[in-house]
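The complex appears here minus one protein chain, its other protein chains still in place.
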Amino acid sequence: MSAIPTSPESHADGHDHDDHHGHGEHPFLAHHFDTPAQQFDSGKLGMWLFLATEVLFFGGLFAAYAVLRFKNPEVFAYSANYLDTIMGGINTCVLIASSLTMALAVRFAQTDKIKAMIVCLVLTFMGAIGFMVIKYFEYTHKIHDHLVWGPGFYTPPNEEVAMDVQTAPAEDVVAALPTFETAALAEASPVAAMYDMPPAEASVIAKAPVGPSGIADPAGEPVKAAAYPETAEEPAVKHLEDPRMPVGTHQFFAIYYAMTGLHGIHVVVGMIVIGWLIWKGLKGHFGSKYYTPVDLGGLYWHVVDLIWIFLFPLFYLIH
Amino acid sequence: MTLPPATFNALLATSDGATFWLPEAASTIAGETDFMFDLINWICYFFFALVTFLLVWFAWRYRQKSHSHEGFSAGPTHHTPLEVTWTIVPLIIVIVIFFMGFKGFLNFATPPRDTYDIDVVAAKWLWTFKYPNGASSDDLYIPSERPVRLVMRSEDVLHSLFIPQFRIKRDVVPGRYNQVWFQSDDPTGEDEQAAYDLFCTEYCGTGHSNMNRKVYVLEETAFEEWVTEQGQWLDAIPDEELYFKAGPKLFARCANCHSLDGGPNTGPTWKGLWDRSREGSTVFDDGTTLADHVGPGKEFATPEDYLRNSILNPGNHLVKPYTNAMPTFKGQLNDRMIDAIIGMIKNVDEFNADGSWKNAPAE
Amino acid sequence: MSAMHDQHAHADGEVHPLVGHLVPIRTLVLTGLTLLFLTVVTVAVRYVDVGEFNIVIALAVAVVKAVLVVLVFMHLLWDRPFNSLVLLGSIVFVVLLVGIAMTDTHMYRPSLYNGNAKTVQETLDSDAPYAPIAEDVTTGPIGS
Partner (left out) sequence: MTTLDLSRPGFADTPASDDYLKHGRGVLSWILTLDHKRIGVMYLVSVLVSFFIGGVFALLIRTELLTPGGTIMDADQYNQVFTLHGAIMVFLVIIPSIPAALGNFVLPIMLGAKDVAFPRLNLFSYWLWMFGAAFALMSLGMGGFDTGWTFYTPYSTTTSTGGVIPILTAVFILGFSSIFTGMNFVVTIHKLRPKGMTWFRMPLFLWALYATALIQVLATPVLAITLLLLIVERTLDIGIFNPAMGGDPVLYQHFFWFYSHPAVYIMILPAMGIISEIISVHSHRHIFGYRFIAFSSVAIAIFSFLVWGHHMFTSGQSALMNTLFSAITFSVAIPSAIKVFNWLATLYKGSISLNTPMMYGLGFIFLFTIGGLTGIHLGTLNVDIHLHDTYFVVAHFHYVMMGSALIAMIGGLHHWWPKMTGRMYSEKWGQIGFWLVFIGFNVTFFTQFMLGSQGMPRRYYDYLPEFQTYHVISSIGSYIMAIGFGVIAVYLLHSCYRGRKAPANPWGGRSLEWQCTSPPPYYNFKKTPTVGDCYDFSVVRWDEAEQGYVVDRSLDPSLREKPATGA
């Protein structure tokens, strides 16, 4: 979808400009424009407006990130240890490099160096592929460790833990397996804490078992973060038993996947656009007289880079 | 704003203290709200009359007689002083209104220190009001001439507590406490006609429009009696009589979704529920039957245990074909209450469809 | 380029003197290298603990990088001012959204479940001092 705003008038230039207007000297000029300059400016303004929408589109996610991190900083400080700064850094460099080649491509298009332009576009394309490959490795590794959003985050890594979950009494579960659910429920019952209700008589019926989805005893102490790691050392792979894990760690991964995922989608769209540019370029569509699509495609690609420039510190450089 | 609303309300007063626009005012902040409402009304009446008059008058006075062009583009194209005037005047008016409304809002938003706190739990689609002594009720009972604060939370989705006669409203948001305070000096007694209305004003699904209750304002002493009586009613009942003495009272809340006579409803009927549970023939949406879960070493020691768990964690096992619509009653029912309900489920045949006990001695 | 120039001859007054600006390759490459360098720097800083300032530094660097990309790679330095205005506008609105969402969260944070209803009660109570004098409210207009 993102590529759309560039295509219309760039297509428009391709066709239906023969009859009904006297712009013969500008083969790429659409009938409703007076001068190529006007057309170029329009395309550019249109693209910038679209980029503005992209900024706001991600803006929503940035706001969500800000609020979540603001609410429970310990979660972010803790979870960031699961992200590989080096991989992230490499990815940043790859993306910046591809951004540079893109800028060069535009420059070569402006100066009719079509071969060089194609080479740069191909390099950009490969940069995109590299980025996605590295992302793929990051994702798979995390998913393997159950470092995902929501309930999936709490899937016990192996059978024994699953057993414990089934049979352990509430307090132990809360201690050994501080799921957001038990914690939330423990917190969620103000009654006992707020008023001194008469102690409930012992029931003739056995207590209901307490599992991950069971209820904790309302009086149970809430599980908030123990002191989060002073050192940046990697936590145990069996992170589910990590006693230092703060409540709601899953939220970090929720927003992490949301933001990097959406960015990833944009990278893929960018690859499609660049691919299209390469194809058109090979067919000799572009030159100093007409390179709007290259220019606009470039703008889009730079924004993809731009967003990553902010995602990187927000996720990988948390301390 | 201590100017009594009577000044304006008198003009449109109807019998029961309600006005043409507003219902009866029964809380201490209502006066201020009504005053603002009426003040704004009169401002609106004025400007509305002004605009409409000019509109009709001009439209008639300057209507085009023929196609002739005389009068085309006559008159001034702009008149800056005039335009500045009708920019400034409304500005001043709204600034004043804002500050008056803001002051009223502060009174609404900040409770005094010595409030009588009531804990409110909203769930689809019932309210539970819990009083400091552990008593709880479905309708709201408050002492008169004393500031009351409701500390509200929701078990499931957004709800909103609205008492028109008090002019107060506050959303009940899951995951947090919202508070609202008010004081009423007009006791209603336990008379349902006189009692005030309490609505849910945040859309919450099927039962949204039936999530309304009554508000009873009792004299200090009457309230004390009521609340102590409510706090102790359960203790008075011996265990073996629990299910038919306490059961029907508790069933009133279950009745929203469960029938006793096998009638269809949001949740499973209680008729035959015990037999199914004992045989373990209940089928869950994951295809397993209850038999797979009950027994030594299994999830539930006994069928009762399963029933208890279904009241506390309804989401654990969903009975086909029902959805996960039931709120948890954890923290709302203590063990004896749960015993009473389970007892009632066991002896469901002893009860009429309305929950009353068949063998009750006729008084 | 010359072809372009004479197009502008008969383009109307509001058109930019150049259709697109030619950025010297050297400038582009230098910018790219600076960006890479900054990346290395910010990664390095991550391993030095300066407490609160880590995030500040990281974001500051990110902003510098962003500005470079926007001005040079995206030609905004030589482009029509209105395009910059569009970008700035969008950023302003993002800041608005983030700012207000955060402020509000901060304000109502005490009322979120935090494990102990008593503390919630106390926090709610702590608002009371800001309330108008109790008498004034409790014996309000129609109260007395």
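Read from first to last, the chains carry the letters A, B and C; within each, the first residue is number 1.
Operating definition for what follows: contacts are C-beta pairs under 8 Å (C-beta built on N, C-alpha and C of every residue); 3 or more make two chains touch, one makes a residue touch a chain.
Computed from a predicted structure; not experimentally measured.
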Seminar exercise, completed: Note: the excluded chain touches shown chains A, B, C
Problem set entry | Residue touching the undisplayed chain, where the options are B:Ile118, B:Val173, B:Cys257 or B:Leu273 | B:Val173
Problem set entry | Where the unshown chain meets subunit B, residue by residue | 18, 20-23, 29, 32-33, 36-37, 40-41, 43-44, 47-48, 51-52, 54-55, 58-59, 62-64, 67-79, 82-83, 86-87, 90-91, 94-95, 97-98, 100-102, 104-109, 156-158, 160, 162, 164-165, 167-171, 173-176, 178, 197, 199-210, 212, 323, 325
Exercise. Going by the touch rule given at the top, which residues of subunit C touch the chain that is not shown?
Worked result: 12-14, 82, 89-90, 93, 96-97, 100-101, 103-105, 107-108, 111
Problem set entry | Absent-chain interface as seen on subunit A, which is shown | 1, 4-5, 7-9, 11-12, 16, 20, 30-34, 38, 41-42, 45-46, 49-50, 52-54, 56-61, 63-64, 67-68, 71-72, 149-152, 180-181, 184, 247-248, 250-251, 254-255, 257-258, 262
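Just so it is clear, only the chains that are shown with their structure count from here on.
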Seminar exercise, completed: Chain centres from averaged Cα atoms put subunit A and subunit C apart, in whole Å, by 18
Exercise. Just curious, how far off is subunit B from subunit A if you go by their C-alpha centres, in Å?
Worked result: 40
Exercise. When you check subunit C against every other chain, which residues touch at least two of them?
Worked result: 112-113, 117, 120-121
Seminar exercise, completed: Where subunit B touches two or more other chains simultaneously, the residues are 117, 151, 177
Exercise. Inside the complex, what are the residues of subunit C that reach subunit A?
Worked result: 1, 3-4, 7-8, 10-12, 15-16, 19-20, 22-23, 25, 28-29, 31-32, 35-36, 39-40, 42-43, 45-47, 49, 51, 54-55, 58-59, 61-62, 65-66, 69-70, 72-74, 79-80, 82-83, 86-87, 89-91, 93-94, 97-98, 101-102, 105-106, 109, 112-118, 120-121
Exercise. Residues of subunit A touching subunit C in their complex?
Worked result: 26, 34-38, 40-41, 44-45, 48-49, 51-53, 55-56, 59-60, 62-63, 66-67, 70-71, 85-86, 89, 92-93, 96-97, 99-100, 102-104, 106-107, 110-111, 184, 186-188, 190-191, 193-194, 221-222, 224, 232, 288-289, 291, 295, 298-299, 302, 305-306, 309-310, 312-314, 316-319
